[in-house]
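For this view, one protein chain was removed and the others were kept in their places.
Presenting subunit A:
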Amino acid sequence: MSLTKAERTTILSMWDKISSQADAIGTQALERLFASYPQTKTYFPHFDLHPGSPHLHMHGTKVVAALGDAVKSIDNIAGALAKLSELHAYILRVDPVNFKLLSHCLLVTVASHFPADFTADAHTAWDKFLSIVSSVLTEKYR
């Protein structure tokens, strides 16, 4: 599964809007993840996960920045995220099922912030993109 030219264009054009609210979007996606899927909190025993916590803000920003790296190298996401892929495989070892959960929460957040832009085609492009990012991040697991 790879992105079509049209899908790449969609993602690139939406990214400016998304990155202008990167912090809010990253933070909110994580809030949604922890609210809907409390089991995901088990990966963050060292964080204060209450809404408004600086940990959430910091980590949300980090996550969206990494997505930005992938967008900027959309033709070579594996290359852009190689280090993160190793981090997840050898250190973090987040169970692969959780990438789908976070991807879903990112889509929900983007849809709620940019409903007019989040057409069915844009939805497809983003779903695919996040799916590719998730594959890259779990690629070295075994």
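The definition used in the following text is that a residue touches a chain if its C-beta (ideal position, glycine included) is under 8 Å from a C-beta of that chain, and two chains touch if they have at least 3 such contacts; residues count from 1.
Definition applied: contacts and distances are computed from a predicted model.
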item	value
Per UniProt record, name of the chain withheld from view ["BRCA1-A complex subunit Abraxas 1", "TAF9 factor", "Globin domain-containing protein" or "Septin"]	"Globin domain-containing protein"
Missing-chain contacts mapped onto subunit A	28, 31-32, 34-37, 51, 104, 107-109, 111-113, 115, 118-121, 123-124, 127
